[in-house]
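In this view, the complex is presented without one of its protein chains, the others remaining in place.
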Amino acid sequence: MATVPLISEQQATGKVKDIFDDIKRTFNLPFVPNLFRAMANHPAYLESSWSRFKVIMGPGTLDPRTKEFLALAVSTVNNCQYCIHAHTAGLRRMGVSDEELLEALAVVDLFMGINKFLDGLRVESDLT
Amino acid sequence: MATVPLISEQQATGKVKDIFDDIKRTFNLPFVPNLFRAMANHPAYLESSWSRFKVIMGPGTLDPRTKEFLALAVSTVNNCQYCIHAHTAGLRRMGVSDEELLEALAVVDLFMGINKFLDGLRVESDLT
Amino acid sequence: MATVPLISEQQATGKVKDIFDDIKRTFNLPFVPNLFRAMANHPAYLESSWSRFKVIMGPGTLDPRTKEFLALAVSTVNNCQYCIHAHTAGLRRMGVSDEELLEALAVVDLFMGINKFLDGLRVESDLT
Amino acid sequence: MATVPLISEQQATGKVKDIFDDIKRTFNLPFVPNLFRAMANHPAYLESSWSRFKVIMGPGTLDPRTKEFLALAVSTVNNCQYCIHAHTAGLRRMGVSDEELLEALAVVDLFMGINKFLDGLRVESDLT
Amino acid sequence: MATVPLISEQQATGKVKDIFDDIKRTFNLPFVPNLFRAMANHPAYLESSWSRFKVIMGPGTLDPRTKEFLALAVSTVNNCQYCIHAHTAGLRRMGVSDEELLEALAVVDLFMGINKFLDGLRVESDLT
Partner (left out) sequence: MATVPLISEQQATGKVKDIFDDIKRTFNLPFVPNLFRAMANHPAYLESSWSRFKVIMGPGTLDPRTKEFLALAVSTVNNCQYCIHAHTAGLRRMGVSDEELLEALAVVDLFMGINKFLDGLRVESDLT
């Protein structure tokens, strides 16, 4: 159980209520994810985090699929169960197959190992 | 300086020499990256690692650009200087712009923070 | 379940029993936390770890509340469930509110992201 | 050297120039830190990140000194050289002594170890 | 539950079936561990990973007990529940006692702390 209350949609008023509505609309979800219900204990933080979330994950030069894969990679290295499930679900909604997911995790596997092999032996870059 | 010798192309013989040639051909590089020169202290490990590297980074269902972005994300979370430079260079060769690179790092920034906000407050997933 | 036995208060004798009593007295707890029950498999390690614990967390120039927040931040980045619960409980006993806890986690969120944005783009410090 | 250009104050125009001015005013600095010069490659990200930065680090219920210590703890666990220097400098400006800094790092030392001792032996929390 | 199917021994055919048989024989196990059942969604990755696994963990100059302890240390720092259980079980099969396991985790505890104390204060090596 979370160590702070999760603000429910019923409890939300004013600015928080508006943000909750925008979140459901943006993600096309029937409920507000717990992430934002926890953030709502600090409305100004929720507001600026949500507006920045939309900037980062919204339309830009990088495609949404690559962004979702990046989010999965980061969440995997951090072993964040909540985010691994959320971004796997996001990738599945974009049509990502078992094969593609496996290949993505194989890349994570590969470079996790190489990163530490290099650092543990203090191998210097050829490029710098 | 590395804590083990980096095997030079001049020192390489037999199987190691063949792998070094394949590495230069595969990456279209005039030299063998230090990663593989360090691995060459243990030829069987070099051989199986290189053959697996080609399986993971070679043709499959996931496109090479997404794989390179995944490699950059992993290397960034691990703060591996060698790999960050290598994969940034790889992405640049694929034509990735400053804007795309910025957007990718913004996604890393975003989820590094969200991962820990969620875990630090023990917020449970809505999905499981 | 732990992969080593947790030494119970009934099993504890001699030096371990004395340390267990001191732990309960110091934390004003009716039981010995599992951390120390696990350490008690190696009495000399328990003894030196507990005596160092009291030095670090005991009276000094830094106030106990800041120390507890530091402990929560470290445990959050490591995603250690045991310690997150323990230090959140510790902060609650010191009267820390939901708002303060949220603000602390927002700071963790902020710098987790900034740390990796900077390292992933190899941005150098202005100060060094 | 950074892998993206660092936008200089001379290059900054419009919204980015206004944010750069606000950053210098807020931190009372004669220059714009490289962090924000890197972010300026993506103006909307800079804008939303800076406005959120001010919400998180600005006035609230948690005091600025605790926030700065939290930032140092996070940056230490991530081993982000840029941020360790920045937050140590921030703490020094607040009058933090060598003794307090040592005590803070001793707390980081203590719980880094305890976190992993507990997880490595799968010791469960007494509290949950 | 895993986010990809775990290929069962019944489903396995051809190359995957042969590898599954080799895995059971090598580990002297009556079942195929879930790790390899997940990898089997991508047969070429399973094949090259398994063949490299045998090179790294097979006979060499470093004894199997040290390798198993190294695997436990890595899995502990990463807090990978699956691997902590697997390598603790592996060490137990080699006759490792509670005392030895405690001492190993004490070493992990010690250097987790020292690593971050040093980096958080930017203490430079005497040796380089």
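Lettered A, B, C, D and E in written order, each chain numbered from 1.
We adopt the following convention: a residue touches a chain if its C-beta (ideal position, glycine included) is under 8 Å from a C-beta of that chain, and two chains touch if they have at least 3 such contacts.
In this text the structure is predicted, and so the values were computed from the model without any measurement.
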Neighbouring displayed chains - absent chain, whole complex: A, B, C, D, E
Contact with the hidden chain (one of E:Glu9, E:Asp22 or E:Glu103): E:Glu103
Touch with the omitted chain, as defined above, among C:Phe20, C:Tyr45 or C:Phe117: C:Tyr45
Residues in chain A touching the chain absent from view: 72-73, 75-77, 79, 81, 84-85, 101, 105-106, 108-110, 112-117, 119-122
Touch list for chain D against the chain that is not drawn: 79, 84-85, 88, 98-99, 101-103, 106, 109
Positions on chain B contacted by the hidden chain, ascending: 3-5, 38-39, 41-42, 45, 49, 78-80
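Definition applied: only the chains that are shown with their structure count from here on.
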Numbering shared by both copies at the chain C-chain B contact, with half separating same from different: same
Distance from chain E to chain D - Cα centre to Cα centre, in angstrom: 35
Centroid distance [mean C-alpha coordinates] between chain D and chain C, Å: 22
For chain B, residues contacting two or more additional chains: 52, 56, 60, 73, 75, 77, 79, 81, 84-85, 99, 101, 103, 106, 108-110, 112, 114-117, 119, 121-122
Graph class of chain-chain contacts, one of line, ring, star, complete, other: complete
